[in-house]
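For this view, one protein chain was removed and the others were kept in their places.
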Amino acid sequence: MSRGFREKLHEVIYEADTPEGKLFDVVLLIIILISVIAVMLESVAGIKAVYGYELDIIEWVITAFFTIEYIARIISVKKPAAYIFSFYGVIDLLALLPKYIGILFPGLGFLLSIRALRLLRVFRILKLVHFIGASNQLVTAIKKSRAKIAVFMFSVVILCVIMGTFMYMIEGPEAGFDNIPISIYWTIVTLTTVGFGDITPITPFGQFISSLIMIMGYGIIAVPTGLVTAQFMEENKVHKNTQVCPVCNADAHKDGAKYCYNCGAKL
Amino acid sequence: MSRGFREKLHEVIYEADTPEGKLFDVVLLIIILISVIAVMLESVAGIKAVYGYELDIIEWVITAFFTIEYIARIISVKKPAAYIFSFYGVIDLLALLPKYIGILFPGLGFLLSIRALRLLRVFRILKLVHFIGASNQLVTAIKKSRAKIAVFMFSVVILCVIMGTFMYMIEGPEAGFDNIPISIYWTIVTLTTVGFGDITPITPFGQFISSLIMIMGYGIIAVPTGLVTAQFMEENKVHKNTQVCPVCNADAHKDGAKYCYNCGAKL
Amino acid sequence: MSRGFREKLHEVIYEADTPEGKLFDVVLLIIILISVIAVMLESVAGIKAVYGYELDIIEWVITAFFTIEYIARIISVKKPAAYIFSFYGVIDLLALLPKYIGILFPGLGFLLSIRALRLLRVFRILKLVHFIGASNQLVTAIKKSRAKIAVFMFSVVILCVIMGTFMYMIEGPEAGFDNIPISIYWTIVTLTTVGFGDITPITPFGQFISSLIMIMGYGIIAVPTGLVTAQFMEENKVHKNTQVCPVCNADAHKDGAKYCYNCGAKL
Partner (left out) sequence: MSRGFREKLHEVIYEADTPEGKLFDVVLLIIILISVIAVMLESVAGIKAVYGYELDIIEWVITAFFTIEYIARIISVKKPAAYIFSFYGVIDLLALLPKYIGILFPGLGFLLSIRALRLLRVFRILKLVHFIGASNQLVTAIKKSRAKIAVFMFSVVILCVIMGTFMYMIEGPEAGFDNIPISIYWTIVTLTTVGFGDITPITPFGQFISSLIMIMGYGIIAVPTGLVTAQFMEENKVHKNTQVCPVCNADAHKDGAKYCYNCGAKL
């Protein structure tokens, strides 16, 4: 294969600066979305019974496209192995493999749902077209409060284990608290205020402890919220304007300010 | 029709500066509320059986009023077509049409519920009487964080599709996870901490993944909350300083600013 | 009755500055709590069957105490009518009346639960002993964002009415959406992320609309949270320190600052 072709291919597939690259991304995005919708519809028994044949054809066309794309990606990069074993490389393979496996080993048909992971491929395209530029601030803020969120999560998990064990001792199997893991599951359901209602306490004491768990869950949601909010505001403050007045050294100017608010000097 | 009458009509219907205009708005507001309550009561089988006749009369009176009002609106504006095809023009038509359709085609009786959309008309009146002035800041703050909220919502939807597919593979039809769309519905129910409990995981692994989804849902609610809060505070900050530059009319100066950030003039 | 006795009585009952006044408040607080717990226990069939007689005696003692207290309150204030028809006057009467009514008209026994309203009397005592001083800032912040919260609540209610009507049209009585009011009730249950699960959508389109309602409910909780948080921070800022430097006019000093942070002058 000529070197020029490979470079051209790389530009189209991996970059989004040229019209061809953009077109490729848009087409890929549409195909991924169609593919995911097809996988969803296929899982609905009623739709599969009627449109199973059409969905199968769509799926084969998409699988063929993904196969060609996968091969093109391998031959256009300089280090194919690095791509193949990268996160997106594995996702790309998982996007096309299930259909082939399904025909070779019909018993593994349940694997077909893995194809919904194709949706993860969307993130690569978005990365390419710099769409998520708007989400940078969001990601930064979350990353910075990561340590505190981890401490919070860790405390919540320990709290759930302990309260779950208590509830198991109080309620027991009659109320659906069959064992400690399921009691912990119930505690998480309750503390996060989800409250399915598949398992509910029936003893007065169990209901009292449940009330405590609920009020705790209702209150401590303030902690992650407070952390992230405080971080967002820090970001807002920091990213506002980094200009410093050359005359009086005042900082924290308004965005787009042309003159210092303190001494009137030109910035 | 005399031009003076049309102008007078326009003033009464579309404006709220004159006493007649205000009276018209208040009367319309009351009629809309009565009408919506009547539609609600009519939908209750027990009430319809007893008071069906009275409700029908009220409804016809209201429909007659809305019909006259609709005609008055058309003849009083300069460009009737623009009004008819505007958002509120369509709502106004939908407010009166169902009753006529119901008598012409009794089979389309289910359309009668559309009349509840009359409630949307309330917003126009509120707009007129400048009631929602208080909500401007609210709307501005939400609009400004729209881009980030969109990125967040997009990530949540992708997360729900992927987790929903996982849950479908883990739990399957025995637990009510009949197909991928219904699994995604369940994931949304769980992640948003609603937790109906109509579908619940029954396998230990499914309950483990559910716990992860719940804790995620419990934690990531911090993101929209943080975004909107940070934005509200930005708004508060900006509105703090009400100084306007005497030279260039720039506003929104920093607290304690002595010189205009735009032209450098002394404030 | 001697004027001195009436004044003394007023001091004990209505004030909390003297040792007798404080003692009276503490005793009253304890009696109210005992009384509320007794009312609760009485409502539990199993406990009433065994301890019904004891609870009845406790209740009569409490009712006697409340009757004496009520009379004492009337004779010790200058304008008895003003007290009798005040909010707390009515609550005080409701606290003792049900027991007498229950003996005169046994058929009205269900009124006995009204006695739980005695708990509201706790607020008066707390007011007296200045306990809620700590909650002033809290109340102020909530009051200041009242207008915005009202606009938000109003929008939520209209949203619930419109979405509830849609769900009634989509799902109908088969799924438990019997009429529009019950559909609105369901929408509120869903939007507020409570999610009882007594009524759940069964059609795919209904589940799709439900998903939208849930995501909306998950997202718009950010609005009241943001409003209240922004208000709390405003309060923090304002209440921090109102000192202004007499030399350089700098404000926003640290709490407890003795010297100006800007020019070093004594505050």
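A, B and C are the chain letters, set down in written order, and residue numbers restart from 1 in every chain.
The rule is simple: a contact is a pair of C-beta atoms (placed from the backbone, for glycine too) under 8 Å apart; a residue touches a chain by one contact, two chains touch by 3 or more.
All figures in this text were calculated on a predicted structure; none of them were measured in a lab.
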item: Of B:Ser35, B:Thr63 or B:Thr193, the residue in touch with the unshown chain; value: B:Thr193
item: Residue of A:Ile47, A:Leu94 or A:Val223 touching the missing chain in the full complex; value: A:Val223
item: Residue of C:Tyr14, C:Phe65 or C:Phe232 touching the missing chain in the full complex; value: C:Phe232
item: Interface with the undisplayed chain - residues on chain B; value: 193-197, 225, 229
item: Hidden partner interface residues of chain C, rising order; value: 36, 39-40, 43-45, 110, 113-114, 116-117, 119-120, 122-123, 132, 134-135, 137-138, 141-142, 149, 153, 156, 181-182, 184-185, 188-189, 191-198, 217, 221, 224-225, 227-229, 231-233, 236, 252-254, 256-266
item: Those residues of chain A which, in the complete complex, touch the missing chain; value: 147-148, 150-152, 155, 158, 161-162, 165, 168-169, 178-181, 184, 190, 193-197, 200, 204, 207-208, 210-211, 214-215, 217-219, 221-223, 225-227, 229-230, 233-234
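The definition used in the following text is that only the chains that are shown with their structure count from here on.
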item: For chain A paired with chain C, centre-to-centre distance based on mean C-alpha positions, whole Å; value: 41
item: Inter-centroid spacing, chain B versus chain A (mean Cα positions, whole Å); value: 29
item: Residues of chain A touching at least two other chains; value: 193-197, 225, 229
